[in-house]
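Left out: one protein chain. Kept in place: all the others.
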Amino acid sequence: MKYRYLPMTAEDRTEMLSFLGITDVEDLFSDIPKQVRFKGMLNIPDALSEPEVVKHFSHLAGKNVNSSEYAYFLGAGIYNHYIPSTVNHVISRSEFYTAYTPYQPEISQGELQAIFEFQTMICELTGMDVANSSMYDGPTALAEAANLAVGGAQPFGIPMQLGGPSCGFFAVKEKFMRKIPGRIVGQTVDHHGRRGFVLTLQAREQHIRREKATSNICSNQALNALAASVAMTALGKQGVQEMAWQNVQKTQYAKSRIARLDGYKVTFDVPVFNEFVVQVPTSVSEMNRGLLKRKIVGGYDLGRNYPELAGHMLLTVTEACTKEEIDLLVKGLEEMESACNQPI
Amino acid sequence: MKYRYLPMTAEDRTEMLSFLGITDVEDLFSDIPKQVRFKGMLNIPDALSEPEVVKHFSHLAGKNVNSSEYAYFLGAGIYNHYIPSTVNHVISRSEFYTAYTPYQPEISQGELQAIFEFQTMICELTGMDVANSSMYDGPTALAEAANLAVGGAQPFGIPMQLGGPSCGFFAVKEKFMRKIPGRIVGQTVDHHGRRGFVLTLQAREQHIRREKATSNICSNQALNALAASVAMTALGKQGVQEMAWQNVQKTQYAKSRIARLDGYKVTFDVPVFNEFVVQVPTSVSEMNRGLLKRKIVGGYDLGRNYPELAGHMLLTVTEACTKEEIDLLVKGLEEMESACNQPI
Amino acid sequence: SEKALIFEFSKPGRVAYSLPDCDVPEVDVEAVFPSKYLRQAPAELPEVSELDLMRHYTELSKRNHGIDSGFYPLGSCTMKYNPKINEDVARCPGFAKIHPYQSEDTIQGALQVLYDLQTELAEITGMDAISLQPAAGAQGEWTSLMMIRAYHESRGEKRTKVIIPDTAHGTNPASATVAGLDTVTISSDENGNVNLDELREAVGPDTAALMLTNPSTLGLFEENILEIADIVHQAGGLLYYDGANTNAILGIARPGDMGFDVVHLNLHKTFTGPHGGGGPGSGPIGCKKELIPFMPRPHVVKVGDTYRLDDDRPESIGRVKAFYGNFGINLRAFVYIRSNGPEGLLRVSQEAVLNANYMMRKLAPYYDLPYGRICKHEFVLSGRRQKKLGVRTLDIAKRLLDFGYHPPTIYFPLIVEECMMIEPTETESKETLDQFIDVMIRIAQEIEENPAVVQEAPHHTVITRLDEVAAARKPILRYKSDKVQQKRGEVYEVSTA
Partner (left out) sequence: SEKALIFEFSKPGRVAYSLPDCDVPEVDVEAVFPSKYLRQAPAELPEVSELDLMRHYTELSKRNHGIDSGFYPLGSCTMKYNPKINEDVARCPGFAKIHPYQSEDTIQGALQVLYDLQTELAEITGMDAISLQPAAGAQGEWTSLMMIRAYHESRGEKRTKVIIPDTAHGTNPASATVAGLDTVTISSDENGNVNLDELREAVGPDTAALMLTNPSTLGLFEENILEIADIVHQAGGLLYYDGANTNAILGIARPGDMGFDVVHLNLHKTFTGPHGGGGPGSGPIGCKKELIPFMPRPHVVKVGDTYRLDDDRPESIGRVKAFYGNFGINLRAFVYIRSNGPEGLLRVSQEAVLNANYMMRKLAPYYDLPYGRICKHEFVLSGRRQKKLGVRTLDIAKRLLDFGYHPPTIYFPLIVEECMMIEPTETESKETLDQFIDVMIRIAQEIEENPAVVQEAPHHTVITRLDEVAAARKPILRYKSDKVQQKRGEVYEVSTA
């Protein structure tokens, strides 16, 4: 096996060892006590070549039911939304995804400006004055919260990918500006007076404050914040409204159709955005198994978290659901109800 | 419908029309005789939104049998080879794929240098002195040929994509240097003596020579030549040999196993690289239908071109075929032969 | 700054590939091939790691200007935005990993793409049938001329002359020559239209065809198109449409309705190919029903619900391109058409034309405008006024590089002195046009006040002007290791500002 990520040739190794005055790379590990030196080789599978990797992981991916191939009504925190094609093209620029935290602003203006724009967009959407550069996800943002608006940016340009990585946002009114956790990008000028961006309000960060820090969070979700920025830019002022409006429309349609079905009850009479609760005639997992046969991924089983809501399903209807798919769902629910009522 | 590729706003339009002293964009078409003005709207389907495009084309793509999912023994001019993952990452850099012919070398050094490197690699592989920057494909290269080496570079980094676009190469000995068709990149220096690259030996090109040109070819396959360069770089000195060696090994294995089967005959006793001819017990198309049921794409029906070779199949075995797949092919052939011999 | 060649940091033993171990019993290659067929020394291909490779090509990409890098008003080339969704669709395994010789039932999705694209391009051009086989415009031209030859021959006529206006792309006469036909050049009149008198004189019983680009390479619609069609047809010739400039007339006028018998299109121009640094393109041809028998084969047809490759076309000129043309490019073009629909395509042309007229009138006070008519999607300016001040159009082009622009097409068409051919396209915003206009005006001023800054441009590119004469006189067309200075270990202070 040759290693395409390892450029050291035999000649390189010899030259470097010789410069160091040793003959074996092993000598560089003489500071490790013999008792803890690992003997033999790690018991993990041998290396796969690239074509074998493709084959193996395509096989594994093929075992998962995905939202390109199924009508999709599952949400409860992670959502199946339209992702503009531009998002992946932008985040696939290696200047973005192979960089780290912009410690050196002179060669990180791209990332810094994109995050500054992200902060602005989050402020616009939340009506807050200041937003940070992202959190792991909505729940983490909440755990770190005080007086403020927090939430998940996953609906903007971030694939569901089994729930992570996602992207949380954290925004506050101006007076709490200096209490916000995580990284923040600020605008300033260089020696020539040219506008530029830097990480700022860093005093609270762990590598300085250590045990006095108010948060231990070090990395953020920069690449996902970038993805969210691109998606918010692509959607823009009109698209964000249209997308939200379509969520409401599709959800209302699904809700009103399901409300008329025998055996189903829309549980709470409250305004809903893109999710609503339905009491189903049998267990939620049984319903979902039936839907899956019809190429539908059904809703979330609320009984998992709220025993009193056993038999209640949280259905999510986004702009990605077509009328045809909603009708298919309704038909499926109807048929399953009939089947429940038939004598065995 | 809003058009994401059209930035002109109503305000822009008004301003521009007003500057031009007209009120309607229609006025800009007053030079077109009324009799040839198209009335009404083109009779083509209405625009699809991006999610609808994804859905529609995923559906169509899903109707095609592809080489990720099937064992693959079809070649005859277009081949299923390993494509290093780096190739797509490089050619997806928009600086490459959204550029045109490098007429302005000062802002096209990337493309020009990559093609200069391509020319060098083709010379190395063919043993010729000079190569051009690519042709449409192998056959086109041949049609344009004189005294020289021509061929297809598709095995290096270019997907099969139903046969096109491909990439041809064209290489000659030094004395024919000034007769070579297509574009050629040469090395030179700038005003400061720094090395750079330009299109050269352009005198023969059509926009100057017009009817005196020896070829009408204007565009080349630059992006595919780039893909081939990346693949040749990735494979490199060792990988090209290893890939070729594996083609020979796998082909010899398949050939020797098939030669031992009842009802099949390896037709020509000649050295082969990765293709060989087998006489099959029934029609080639019937054989291929049977193989397809076993998730195998079989060989090429030579009877299509050579009536005397009806019932002969050209089987191609590349490094992308595993032993397991070859064994599956052999088993399939064996079973089908048995089935042929059974009384109905 | 200079950039090392991949060969210059190659080192024996490094690899950037990964193949599975050989899983079949090994045989000795020398037992398979007589040793005389085996090369004695390996090809000196690069030996680098995957990181070396990616850094190399990433750096090369940064030394290249594409549409996503900035404005690219290269006339006649329609450098419009290349939609990202096109690229995504083309990379689906169901489109990328399929072979042209698979049985028809295993490529129905691909054949449907081709069939539907044929149908929609026929509607867009007003033609009766389309072949997607030609790999690029020039091959489309040649294919069309071969069909025209076959058509005339089938009628027992020997017609060998192709009439071509002096504004035509150079490929037109070159294609005619390659197709074994003779060319007759006719001039343009003072309005940029075909000189009708010359045309009347040129046509005759030997006229095979007139090749016309409409709008022309001057960006002007041929106002006498109907009369031209009459003249050519009455002489028994056919009318050929060079579709390079179709971006001006989508949904507005169709070649088929103008009297053209055959057309070619450049899908990488009008229909967002993309350009790929010079290709691959795609140059479908279309024709009226009289010429259908002569079209290339195979042709994609629909029988019931099934798509088939019809190869049974005895009068066909045959196959002009291996397999069925540049499927990958045709697919992208089809995604683009489907993403626009009839209204979108109409707006494409309307806005391309409005942008061009706006720029033309804004620049007219500063550069000579040889033709004062309404233009279509592009227009030509002449730098003759600037030339008198010692600055050539080439210098203006080079100066534009300093502002991050790709310059217009220059010195074409040949009939306009110091020509600049500017095509803004519809995908550029008014702000971009205004900024470019400002820079053009600034350069015009610089030429009056400080011509040296233009003559010596570019100043801010990675290299300055290259010695093209030296390149052609003593060609260095490949890397040779023995000629090369040792690059390894050298350290450059880079400048990215």
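The first chain written gets the first letter, and so on, giving A, B and C; residue counts start at 1 in each chain.
One rule holds for everything that comes next: contacts are C-beta pairs under 8 Å (C-beta built on N, C-alpha and C of every residue); 3 or more make two chains touch, one makes a residue touch a chain.
On a predicted model such as this, the values are computed, not experimentally measured, just so you know.
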**Prompt:** The chain left out here touches which displayed chains?
**Reply:** A, B, C
**Sole residue of A:Asp12, A:Asp262 or A:Glu335 that reaches the chain not shown, by the stated touch rule** = A:Asp12
**Prompt:** Which residues does chain B use to touch the chain missing from this display?
**Reply:** 1-7, 9-12, 49-52, 85-86, 88-89, 94
**Request:** Considering the whole complex rather than only what is displayed, give the residues of chain C touching the chain that is not shown.
**Result:** 1, 9, 11, 14, 18, 49-52, 54-55, 58-59, 62, 67-70, 81, 83-84, 339, 402-404, 427-429, 431, 434-435, 438-439, 442, 459-462, 488-497
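Keep in mind that, in the parts below, only the chains that are shown with their structure count from here on.
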**Complete:** For the pair chain B and chain C, the C-alpha centroid-to-centroid distance in angstrom is 17
**Complete:** Per the C-alpha means, the centres of chain A and chain B lie apart by a whole-Å value of 37
**Asked** At which residue positions does chain C touch at least two other chains?
**Response** 12, 14-20, 48, 50, 54, 58, 83, 85, 87-88
**Fill in**
Residue numbers in chain A touching two or more further chains are 2, 4, 50-51, 85, 89, 94
